[in-house]
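First the structure, then my questions, so here it is.
With one protein chain held back, the other chains of the complex are shown just where they sit.
Up next is chain A:
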Amino acid sequence: MSSSGSPLKPKHQRLVLVLLALVALIAAGLLAAYALRNQASYFYLPEQMRDDPPAIGQAVRLGGMVEDGSLRTLGDGVTIAFNVTGLDNSVIPVRFSGIVPDLFVEGSGVVAEGALEADGTFVADNLLAKHDENYVPRELQEMSEHQAAEMAEETTVGIP
C-alpha cells in the first residue's frame, strides 16, 4: 500500500480506513474468542470436582466452605492444609503455601485457585476470601440458600 507513496483518493482512503479498522477488530474478536475458550479456568464446586474432576494440573477454581476443625499448619510453618466442603458433605483436601488472606477462617467461604494433584489434593496458589464485611464470593451465592444466609448473617453488620 505504501509503495505508491501518493495520497489515496478520498473515497479509497475512507474505504481503506474502514477495512483496516474492521480487520483489526475482527481479528481481535476471533483471537479473544479462541483464547477465552482455551484459557479460561473453570469454577468447580466440591461435589463437581469429586464427580467429574478436571485434568491433573489444569488451572481451575474451587469454591466452597472451609470445614470446621480441618485447618492445620504443616511442618514448614508456611503451608496450610484444610478441607473444602460443598453441599452434600463432599470434601476436597486443599494445600496452600503462603500467607492466608485476611478473613480466611474455618467455617467461612473460600475460592481457591490452583490445580488438582494426582493424589486428589487440590494445591492452591492463590486463596480468595471475603474482602470486606459484606462480601460473599458470588460463586457461592447459589451454593446453598441456607449456608449463604448464614454466612451473610455472620458477616454483615445490620443498620439499626
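In this section, contacts are C-beta pairs under 8 Å (C-beta built on N, C-alpha and C of every residue); 3 or more make two chains touch, one makes a residue touch a chain; residues count from 1.
Here is the rule we go by: contacts and distances are computed from a predicted model.
Chosen from "Amidohydrolase", "Heme lyase CcmF/NrfE family subunit", "Alkylation response protein AidB-like acyl-CoA dehydrogenase" or "Cobalamin biosynthesis protein CobW", the protein name that UniProt gives for the omitted chain reads "Heme lyase CcmF/NrfE family subunit".
Of the candidate positions A:52, A:76 or A:119, contact with the hidden chain is made by A:76. Listed here are the chain A residues that touch the chain not shown: 1-2, 4-10, 13-14, 16-17, 20-21, 24-25, 27-29, 31-33, 35-36, 39-43, 59, 61, 73, 76-78, 97-100, 102-103, 131-134, 137-139, 157, 159-160.
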